[in-house]
Structures are given as structure tokens and as C-alpha cells.
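Of the protein chains in this complex, all but one are displayed in their positions.
So, chain A:
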Amino acid sequence: MSARYSATRTSLRTASIMLVFTAVFTTLMASTYTYTRPAIEASMQDAQMRLIDEVLPPGSYDNALLDDMVRVGPTPAIGLEDGGRIWRARKGGEPVALIVETAASDGYAGRIAMVVAINTNGLLSGVRVTAHKETPGLGDYIDPKKDRRKDMPWIGQFAVATWKGVNTAEWTVRKDGGTFGYRTGATISARAVVRAVGRATAWAVEHQDALFSAPAGSTLGAQP
């Protein structure tokens, strides 16, 4: 009887100690989270702004770009199976450019996420790859940080492409009869990015008016 009593007591004691440890360390984590959250949110906004500055010249618009954002529902046409975000740049209230999140699902190693800035006249302003798993040293030149040609990064060629100047069939790499260059040995990554940028540009130009007139912070439904 006393052995059972002692076993119960031991279990209860052990469980209470475990409970105390859990409570103490959860409190530690929760308070760190609360304490660091404002700083983390500010850093994330900074990082997002830096990314946008890379694709759209900061002087070309005058609105609070990060706040002038709409969400879109699932839009397979531009690779957004789970939806994405679109920022609207305006100057003096007039539309200037759209910054569209998009993705290519046909990279060499899965999904390539990017942001594309498209001026209202169909002129591409810039493209940056934000997440990818392409082979290091081979296909990862699509990310200018990993591109070994620092003077003329591959991704820079989009800055001169216009939607009207390049017709639909030419939105691919030269190897397939398109307009865009690629680096020898890694065509697949480049092809995936070029095609996705082409799709995003066409989609943005087509839906431009609806995208600019939607109220900031709203969510557009699923797009065809």
C-alpha cells in the first residue's frame, strides 16, 4: 500500500516539476515574443521596403506604398495558388506602377517566388527573386546576390522589356526562340523565371484598372 502511495506521490511530484518548468519557460518565450515584436515588425517593413526599392525607383511614386496594398485570392494564372499581395505605386494620386508577387512552379528545384514591378504603360521596372531552391552555383544566378556577374546581373535584363515590345511567344529564353538570355548550363531556372515574369506582366496589364481601383487593404476574390 505504501509503495503504491509513494509511486503516486512520485508521479505527482514529477508531473508538478515538469509543469513548473513548462510554465516558467513558456513565460520566458512569451515575454521575449511580446518584447521583440515591435522591433521585428519594423525590421520586416524595412526589408520589404528595401526589396521594393530594388525593383521600383523610390522617387517615382509619392504614396505610402506599403500601406497601399491589396491581396488577391488564389490566382493560378500568375502562380499564386494561395493568393498573394500587390502594392500600388501612385504619384499625385495617378497610378504609376504595380508591384506583383508571383511564382514559377517549374523551376529546376520547385517553386521560385519573385516580385515584379510593372509600370502602367506595360514597361517592366524590375524583377527580384525572393525565394528559390535552385542549385547553388548553377541555377542560382537568378538571384542577383548569388550572380557572379555583379556588373551585369542576369535579372537586370527585365528592366528594358516592354510588354508591347515583346510578344507573348517571345517571353522565354533564346534557346526556345524567345528574347531573353540565360547562362550556359542552367536554362531551366532562367526559363521558369522569364515565363513567370511574362505571365505576371500580361496579367497585371490586363487587370490594371481593377487592381488600382480596389480599396487599400481589401482582398480581391479568386482570379481566373
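Heads up, the rule we're going with is that a contact is a pair of C-beta atoms (placed from the backbone, for glycine too) under 8 Å apart; a residue touches a chain by one contact, two chains touch by 3 or more; residues count from 1.
Note that in this section contacts and distances are computed from a predicted model.
Student: Tell me the UniProt protein name of the chain this structure doesn't show, selecting from "RagB/SusD family nutrient uptake outer membrane protein", "Na(+)/H(+) antiporter subunit C", "Ion-translocating oxidoreductase complex subunit E" or "Peptide ABC transporter ATP-binding protein".
Tutor: "Ion-translocating oxidoreductase complex subunit E"
Student: Kindly state which of the options A:Thr32, A:Ser60, A:Ser105 or A:Asn121 is in contact with the chain not pictured.
Tutor: A:Thr32
Student: Based on the whole complex, identify which of A:Asp46, A:Asp62, A:Glu81 or A:Asp209 touches the chain you can't see.
Tutor: A:Asp46
Student: Footprint of the hidden chain on chain A, which residues?
Tutor: Residues of chain A in touch with the missing chain: 13-14, 17-18, 21-22, 25-26, 28-29, 32-33, 36-37, 39-40, 43, 46-47, 135-138, 145, 148.
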